[in-house]
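Following: one structure in structure tokens, then a few remarks.
All protein chains but one are shown in place.
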Amino acid sequence: MLENLARVWERPEPPQQQEEMGFFTDTTLCIGCKACEVACKQWNQLPADGFHWTGNSYDNTTMLSDTTWRHVAFIEQLGHEVKRDRWLMMSDVCKHCVQAPCQEACPTGSIIYNEFGNVYVQQDICNGCGYCVAACPFGVLDRNEADGCAHKCTLCYDRQKDGLKPACAKACPTESIKFGPITKLHQIARERVEQLHERGENGAYLYGADAAGEYSALNSFFLLLDKPSVYNLPEAPRRPAARMKTNYLVSFATAVGLAVVSACFFGRRE
Amino acid sequence: MPGLGASFGRGAATTFQEDLQNSDCILIMGSNMAEAHPVGFRFPLKARERGAKLIHVDPRFTRTSAMCNLYVPIRAGTDIAFLGGLINYVIQNDRWFREYVLAYTNAATLISDEFVDADELGGVFSGYHADKRQYEPERKRWNYKGEPTNVPATETPPEIKNESWSEKAGFIENPEPPSDPTLQNPKCVFQTVKRHFARYTPEMVASICGCRPDDIIRVAEALCENSGRERTSAIVYAVGWTQHTTGVQMIRAAGILQLLLGNIGRPGGGIMAMRGHASIQGSTDIPTLYNLLPGYIPQPSALRNHNTLEDYLEQERVDNGYWSNFPKFLVSLLKAWYGDAATKKNEWGFKWLPRIDKDYSQLPHFIRMAEGKVKGLFLFGQNPAGGAPNAGLNRAALRKLDWLVVRDWFEIESACFWYKGPERPDPKAIKTEIFFMPAAAAAEKDGCFTNTQRLLQWHDKAVDPPDNCRSDTWFVYHLGKKVKALYADSKAERDQGLLNLTWDYERDAQEILPDGRPSRIHDEPDIERILKEINGYTVEDRRQVSDFKNLKVDGSTACGCWIYCGVFPEEDRNRARSRQRDPNNYTSPDWGFSWPHNRRMMYNRASADPQGKPWSERKKYIWWDEEQKKWTGLDDPDFDPEKPPDYQPKKNATGMDALAGDCPFIMKPDGKGWLYAPAGTVDGPLPTHYEPFESPIPNLLYDQRENPVATHREHSLNPLAAPMDPNYPIVATTHRLTEHYLSGPMSRFNSWLNELQPEMFVEISPALAEAYGIEHGGWMVVETPRAAIETRAMVTNRIKELNVNGRLLHQIGIPFHWGYAGETVGGIANDLASIVLEPNVSIHEAKAFACRVRAGRLQEVHADRPLKPAPWPTRERAPQTPPSNQPEGQFGRGSV
Partner (left out) sequence: MRNSSKSKNGAKSSITSERSSKLRSVAHQPFSPRSIEKASRIRDAVAVTSVCPYCAVGCSQLVHVKGGRIINIEGNPESPINEGTLCPKGANTFQLTVNPHRITKVLYRAPYSSQWEERPLDWAMDRIAQRVKETRDADFIDERDGTILNHVTTMACLGGATMDNEENYLIKKFFGGGLGLVAIENQARI
């Protein structure tokens, strides 16, 4: 106990910086088998979320949560309204944003960018305030009822430390989930998009490979075939911190304005 | 799998999964590969990424369809019509691979004048007796020209399944039957095949299958464009083809198509049978099947003259081709089983083998069980109470047993049928004495599986099984010892086989587990000793035999399963355990052991042209090396390694010498691939479209509606809907989901899988939902004459209503994973299916039957409570592991 307490004050030497690692999830190769979901639960020993049949295609885990860190979405696009019958499948996961709102919101220093450039929630630090939950524009983080802390994909930090592939990427039978150095993944992804365009898949594009608008690039990015919203992803995710400068200025101006008004008001009374 | 055996010689997948990546086109039909075999599907997907065309023909748009370039919906059970349409297209448009067909198939062979095609007889072949629903023995009516027609009196009666190779190979006495290489003779195989399939026009096939004529042409064109010297196409199937009363002939049709296109024995070609269980191929090779002995040797039969070994060999003898060696294999088997007691004088103990006298396959025997004619049953990891067709009848059968031994991991349906199940059984009325003997998991025992591509892979025991859990080897071995002890003093002749059975698999030393700990279980048998016996050894000095060609007929060798010979070629060399990957050869010959003779692709002599040269540089695999005077290449040649391509047999040559240097199908007495099968299938030499037994549609091609020799087993619990019964207007097919396994014993006790597919549902089209007032997500009832089940409705555009001959036809898809045991429970799809039997292998027809549906629930709601989900994670910390390295998710228990 005392030992643990003492350790709080330790400032140990940080680990050595490594090449930035991430996921590239190519949805054109996803067969919707959910091996990633089970491999993640197995490696991390996560519990099942409950048995709730949704009828929403084959998606019964419905979203990322404190206990589901990979989630496969199913989008059926068949019938008279569509040109070509499609059943889109996409394995969703924490985006490991280059500038992560959750990290920016975390008041305790629990959320860090680890040596692989991945956003990691340190369980021994997290105090369960939940600011990160509100900050994430992708709905990735969630607090667990049992321990009160926030949980999400760790990008298998423990496995990476030993040079092992994250459990989901390793299990994925069709290489839909690719893991590797971000620079290399970018290259693979861009070539893949070009290849798909050449084959006539003109709708193929990358989501999150580059920064866009106020949002940074994602170290876990995707190749999609339809609008982001079809996959339940935000078209333009918002980063609260990006508006902070403006928000501060507005607040300051308001404060000054109010001060002037009240000064006048009080002044006049005098 | 006689469908493959009759076409090529061996009843197993002709190729291996990794080779699918070399295909230029893959037709997936009767298989939902992406869902049922996701990891195997890597290879079709690799092929697709290399530019190959993937085609899925299936009643349902599945996760497989979603990954294919072309999807064609068809009515369940009409696959022969569709394949017939492809065959007809290939022939009519002259798109077949002429050189391959002429050299390697029986296209030119002349057929007996006695043969009359189904084409001319309203859908049955010559020799049919409608009163008995049987054909005369095929040897008489369907054989090649010039073969003797005087059939021995002891021909196997049709009720005995002839999956053995000798029977398939045995009927042809002349290795070079009369032929017409110009293919013009109307009696030659090619012309016969052409006539037979002429009526399978795109228009006709489309009206049967409910697709468009253009669909057939598009699929046919894709296959034709991707076959030939430079390109190859593969076909993948699974139980979507086998679970029909015409299942064997569906596979035959695929065989004919692939032979015509020249795709067998070549890289990227072949027919890949995707099998469902970890060692279902192994349990066919070393058959826990009633009609076979290990290595496809026929079980002796009381219905043939099999009293003595001499009689048996005379009956089963094959003069030409590889099967001519089989007496060596049988004698070696008897030596392995009966040891020193097997002598030349007592015919190696042949008389101790039990004889079959009727169809003892699972379903007929369970009907006998339901009639009270069976007293005791052992269940080894099988779940008939939920997994067998007409599962309700199967449960009734279990309740009639005197005693039952269940070996499993969990309390599955077949273990709790006496107090659970839709019938709400009263335990006080059920006499069955039940022993639940807990089993070890794969990681808790040594042993090997044979996978879908005939690859034997050993798994090491990692830890001891918990408590009383034991391996099945332990159970059978110790039961054997105990039963032998009970008979120890017997002098009765009937007990001598048992007493003489060699039964010594003791360990030499205490078992040490991989982490260095001694095993807690002191009497676990030495599993490698069993594999060594299966491999074979010399009797005199007990040395391992390295090759089945060294097995002897004189009793000097013992071998438990000749096709596995070579898996343990030396004292300390277990090739099933070998794990060396060859980075330069995708066949990776030192990864496991592939029977026969570590061959990855069968019939691979056909990958070279008749002169022994590769058909093309792109499709190079095995070729004749003129300098070294032998066959060489990427794989073990499926051929005499030193027989030159121009070898011609001498007159009166027998055995392998009777086959020429350009005969790739060495298990066949004529060395050819069989477009027309003069023997090997009891329901005809050519595939013919018949309707499923329960079908709302008449046969549009022939007067004969259903397979004329398939049978329906009469039983009060096994009623059938009348043909075209308007009360059952909907076509149902059962299917798998990726997230579950079989009837659920290995998935419904697992929360990680249950949460992914937590409830029974049925997939229906929006049109059907509207017609019957069924709501998406709401309840519905599916009913057949056997049973009614309630289920959730999944209304989806993935299911399409079909236009079948001008009539709107609805199909529904029913996953078969639920039952009344486990963490999730639900309606049992197999309760709906009937026991009708395919005539060759006694398989049922769960992939196409008639049903009706309605909105709502069953009046008497059966509700067996599911097992309370296990708390997970167990919160047991990983031993010898610091807190920082413990699993990240072990922070609490989930909501289940």
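Note that the chains take the letters A and B in the order they are written out, and that residue 1 is the start of every chain.
By definition in this document, contacts are C-beta pairs under 8 Å (C-beta built on N, C-alpha and C of every residue); 3 or more make two chains touch, one makes a residue touch a chain.
In this text, all values refer to a predicted model and were calculated from it rather than measured experimentally.
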item	value
Which residue of B:179, B:750, B:765 or B:797 touches the chain not shown here	B:750
Identified contact with the non-displayed chain, of B:192, B:246 or B:281	B:281
Residue, one of A:42, A:62 or A:77, that touches the chain absent here	A:42
Contact residue for the chain not shown (choose from B:178, B:213 or B:381)	B:381
Positions on subunit A contacted by the hidden chain, ascending	7, 10, 12-17, 20, 33-35, 37-39, 42-43, 98-99, 109, 112-115, 117, 120, 122-125, 157-159, 161-162, 164-165, 167, 170-173, 190, 193-194, 197, 205-213, 215-217, 228, 233-237
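The rule is simple: only the chains that are shown with their structure count from here on.
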item	value
Intercentroid distance (Cα basis), subunit B paired with subunit A, Å	45
Subunit A to subunit B touching residues, read off their complex	29, 31-35, 37-38, 41-53, 55, 57-58, 60-61, 67, 69, 76, 78-79, 85-87, 89, 123, 144-147, 149, 151, 154, 157-158, 173-174
Complex contact set, residues of subunit B against subunit A	34-35, 38-39, 41-42, 45, 61, 63-67, 71, 737-739, 751-759, 761, 766, 776-777, 792, 794, 796-798, 823-824, 869, 871-873, 885, 887-896
